[in-house]
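Quick one: this structure, given as structure tokens, is what I'll be asking you about.
With one protein chain removed, the remaining protein chains of the complex are shown where they sit.
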Amino acid sequence: MDFALTQKASEICRQAEDFVNSHLVDLEKAVLAEGWEAIQPRLAEVREKARQTGLFTPHMSKGHGGGGLTLLEQAHLSEVLGQNLLGHVAFNFAAPDVGNMELLHAFGSPEQQERFLKPLAAGKIRSTFLMTEPEHAGSNPVWMSTKAELQGDEWVLNGHKWFATAADGADFCVIMAITDPEEENRYARASMFVFPTDVEGLKLVRNVSVMGHEGSGWMSHGELTLENVRVPKDSLLGPRRGGFKLAQTRLGPGRIHHATRWVGVCKRALRMMCERSAQRELSPGKPLAQQQTIQEWIAESRAEIEAARLMVLQAAWKIEQHGEFREDVSLIKFFVAGVLQRVLDRAIQVHGALGMTDDTPLAFWYSHERGSRIYDGPDEVHKYVVARSVLGEYGVKVKR
Amino acid sequence: MDFALTQKASEICRQAEDFVNSHLVDLEKAVLAEGWEAIQPRLAEVREKARQTGLFTPHMSKGHGGGGLTLLEQAHLSEVLGQNLLGHVAFNFAAPDVGNMELLHAFGSPEQQERFLKPLAAGKIRSTFLMTEPEHAGSNPVWMSTKAELQGDEWVLNGHKWFATAADGADFCVIMAITDPEEENRYARASMFVFPTDVEGLKLVRNVSVMGHEGSGWMSHGELTLENVRVPKDSLLGPRRGGFKLAQTRLGPGRIHHATRWVGVCKRALRMMCERSAQRELSPGKPLAQQQTIQEWIAESRAEIEAARLMVLQAAWKIEQHGEFREDVSLIKFFVAGVLQRVLDRAIQVHGALGMTDDTPLAFWYSHERGSRIYDGPDEVHKYVVARSVLGEYGVKVKR
Amino acid sequence: MDFALTQKASEICRQAEDFVNSHLVDLEKAVLAEGWEAIQPRLAEVREKARQTGLFTPHMSKGHGGGGLTLLEQAHLSEVLGQNLLGHVAFNFAAPDVGNMELLHAFGSPEQQERFLKPLAAGKIRSTFLMTEPEHAGSNPVWMSTKAELQGDEWVLNGHKWFATAADGADFCVIMAITDPEEENRYARASMFVFPTDVEGLKLVRNVSVMGHEGSGWMSHGELTLENVRVPKDSLLGPRRGGFKLAQTRLGPGRIHHATRWVGVCKRALRMMCERSAQRELSPGKPLAQQQTIQEWIAESRAEIEAARLMVLQAAWKIEQHGEFREDVSLIKFFVAGVLQRVLDRAIQVHGALGMTDDTPLAFWYSHERGSRIYDGPDEVHKYVVARSVLGEYGVKVKR
Partner (left out) sequence: MDFALTQKASEICRQAEDFVNSHLVDLEKAVLAEGWEAIQPRLAEVREKARQTGLFTPHMSKGHGGGGLTLLEQAHLSEVLGQNLLGHVAFNFAAPDVGNMELLHAFGSPEQQERFLKPLAAGKIRSTFLMTEPEHAGSNPVWMSTKAELQGDEWVLNGHKWFATAADGADFCVIMAITDPEEENRYARASMFVFPTDVEGLKLVRNVSVMGHEGSGWMSHGELTLENVRVPKDSLLGPRRGGFKLAQTRLGPGRIHHATRWVGVCKRALRMMCERSAQRELSPGKPLAQQQTIQEWIAESRAEIEAARLMVLQAAWKIEQHGEFREDVSLIKFFVAGVLQRVLDRAIQVHGALGMTDDTPLAFWYSHERGSRIYDGPDEVHKYVVARSVLGEYGVKVKR
């Protein structure tokens, strides 16, 4: 169990830190003050510079145009990038593109890889992922209404999806739909598809307003309808009836990616807590940092962040060594999301009224990362997964 | 200690519930979907109807054009109105107007009452309150930079304020400024003023973006500068050097108003939790409400809300009977704010992805009411006030 | 909703406080240092003095030799007595005697009342209550193995019970047993009995060692076996098949009694926290009370205790006005037990090493009142009861 910072990882982190400090600090201020659309030109320039570091699209192999980092190296990098609102986007390392690349890499046909993966890995296009449906609990991945029917040489899709991150302006989508409703094994009823978003019948109804923002572009969550969307037979991604399996494959590392990013957010929040409490005075000559309560928040945050970090690194190391460990992935999902929420809450309290404003990224994280306990499976599902695994060793078959 | 729902209070609540159901349910949906500006004409109509109920401006005496309710009756009413995003605005019962009316009523000269209080109580104009400064911790009410100097017959004000709720479009302001910096007693250095917002030198720099919203109108928090603002000598509100005392007077009932509203928000959130968990199915035929975890959240919320409610009513009753009880007011401030945050957090988790969206008011409350633990004194200040009072009985003089 | 301290209740409290201060402070020290057996003679004297106050056996009517207090008055008194380890015992107001008296009063035949209730109310004898069985979850009150069979003129009982508080030395027992195992309605299978403990076949196997203590006398929890215990037909208490109903009747006010006592314990713990932090110095001239963390514990405890107190009083008042409210009783059971645990935890931390010792009653309460979240139904059962009631209003029939 060696999940140390190797010399290579250490160098990657240093390089990433320099990049963040040089190119992303101001851009973060800009996106908070001016919004997503306004910063597009500057962001494009920065991404171009990121490409030159050799760390762009870090999770893809060099052959696929990526940085070729191991999962542990990705974890270390993600911890650095997560400390800036734009870190992951700048390095083409953000959801949902990362997961889509991983799916296409593992299951895409050569044609699909050429058409979708290659430009996505190169950062030329954007993608979205259509899974969740407003009518069904996202925590039950085998219950959905979107259907795909094979009619001749075409699949015809009908359905309703939402929380399709970055759908607004995405070039293609990966989508899950029921292809075999009569299949007895309910985990084998769905299949995955990949096709361009400009097909007829696919409509972005709205960017769902989330915590007060409709957002746009990458910073948005779309609601879409599919009405008789016709796509060629070879739009199937991976095997028919393999939808659930692919979704799980996608979510495993996806949760590692999220959790490492959250550790980064936490580290930033702790740093901001320290800086603010060192500078802000309660009365002349008496900085907040001398308040015992604030000292305790700092100590508790340090402990929780260290715990979260070690657990995430261990999970990444285990996956790297032995393939996926579902229990570990679920463990970090709810544990780190909990730490994230508590650390952000403390950071806001330390900042007082300023913490409520968009003059810092804390308010954005506080409101939008409330979703960390919901998306990719709510806490309760992940606790269930862990308990099922643990209790299984005691002969208990936990019921759903 | 009888803080029962009298027959009169009971009738008031019934009437208010009917009003909310008839006039505010749709308007709340509209404000979430279309924003504050868009609903202004409809809101004006609704306020006209509210005026006809006799409960408009409930906290002012009939003589001052209000509903003439006792503090306990106000508490009961506020609990009902708090269940809708627009309840308090509709009844001319929202911060900062309420506090300003109370100040003007208690300390305003006949001229000030005629000029500012009368039209405010009638709902014809809007006001703002300028106290917090970005450069100083809001938790220290005696440390500020805004100064007012008497030059001949005029006060000349210079300073920088923010978190001036509803400053955008307000007709007049109440403002706290240092008039006597050399005064030894630091609680006697500031005075309060009231004057129109169109005076020269008073500038609304921006609506501070809070949790992603700049907002506008009543739903905004302004940052303002005062550069050589000259106002007549009689703009002083209450006695010179009385600023701190007036602020405290204003904040006491203000915290009761907030806390009663929060109880209303909690009740709505619990109702939404129940409705959602009764309807939403995890799998066909299995509603969320059958999950033990959700049942426990409902039970815990019920308990905490009941506790909060009783404490708030008791505080209102004590004030009504005996005048202000600083300890009780501080007690409910942090206790109820804590309940509010926990209940909203559970409600969002029950709603899953929907809870993150603005299709319900939960996300607005979750993000914006995070401020409840900060504004009008952060939790830590109120805990200090309570501890100082409790430990005082044991001979301890708690230091700041 | 007036659950004020009436003048009478106020006088009762004053009288009880005087009594505690005069007679129980030293006795509490003695029981901690010397144990239960050693203080028996002094306790008997004190009980004799308590009898002379007119408040002895406060919950029984004057006609039955008690103090004739209303439930609200009992609540106020219990809050005072709970502040001393021996308060309730001194006033013949302790479990399980209180519950047994209430049962005998409501359901006992004239003969049973004469034989058991009269001397118990007079404080001449002691009793125990046999319900919980080691083999079955106490949280399921309809599942037990102890059986009573009618053979001719006698009931023959066989079974195994534990957590029979004060069984050691008790003169009689009230016991629940299955009399009608074939009865379809599972809530109608059990009946209640009352008979002396010296019947043949009833054996006290041991005083169960609880948190390190076997204890003795009133301060003990017995494990008992019944082997062919033969008692006369008229040993039935209340109607056959009425066991569950009687148990519920017993537990309702029982939970009020516990909760009011816990509020008393909390008040004592807060007082000790304040006294200790006022006196104990961290360094010369710097008392613990100047630590912000301790101030926050004091403020949080004050708030939680006030909340608990109001909820308990409200529940007592509702029962007094309208008969039992199962939801309210369950609400206070888990809410107040939670407050109790947190307040005691803080009090121990304030006392440091001293808090771990038996030089104060905190360690006893901390360890033994851990049971407050378990006995008379674990928290989880009470949350279920509340959720079932709340969700019932939304058309959900919550499953067990």
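Going in written order, the chains are labelled A, B and C, and every chain counts its residues from 1.
The working rule: a residue touches a chain if its C-beta (ideal position, glycine included) is under 8 Å from a C-beta of that chain, and two chains touch if they have at least 3 such contacts.
Model, not experiment: these values are computed from the prediction.
**Q** Of the residues A:Arg302, A:Arg326 or A:Arg342, which one touches the chain left out of the display?
**A** A:Arg302
**Q** For the chain not shown, which residue from C:Asp234, C:Glu275 or C:Glu380 touches it across the whole complex?
**A** C:Glu380
**Q** Just the residue numbers, please: which parts of subunit C touch the chain that's not shown?
**A** Per the touch rule, subunit C residues meeting the hidden chain are 32-33, 132, 134, 137-140, 143, 162-163, 208-213, 280-284, 288, 291, 293, 348-349, 352-359, 363-364, 366-367, 370-371, 373-375, 378-380, 400.
**Q** In the complete complex, the non-displayed chain touches which residues of subunit A?
**A** Its contact residues with the unshown chain are 1-5, 270, 274-275, 277-278, 287, 289-290, 292, 295-296, 298-300, 302-304, 306-308, 310-311, 314, 330-331, 334-335, 380, 382-388, 390-391, 393-396, 398-399.
**Q** Suppose we count only contacts with the excluded chain; which residues of subunit B make the list?
**A** 291-293, 296
Just so we're on the same page, only the chains that are shown with their structure count from here on.
**Q** Please state the rotation angle, between 0 and 180 degrees and to the nearest 5, that superposes the Cα atoms of subunit A on subunit B.
**A** Resulting rotation angle: about 180 degrees.
**Q** Rounded to the nearest whole Å, what is the centre-to-centre distance of subunit B and subunit C, using the mean of the C-alpha atoms as each centre?
**A** For subunit B versus subunit C, the centre distance works out to 43 Å.
**Q** Would you mind pulling out the distance in Å between where the CA atoms of subunit A average out and where those of subunit B do?
**A** The answer is 37 Å.
**Q** Show the residues in subunit B shared as contacts by 2 or more other chains, in ascending order.
**A** Subunit B, residues with two or more chain partners: 380.
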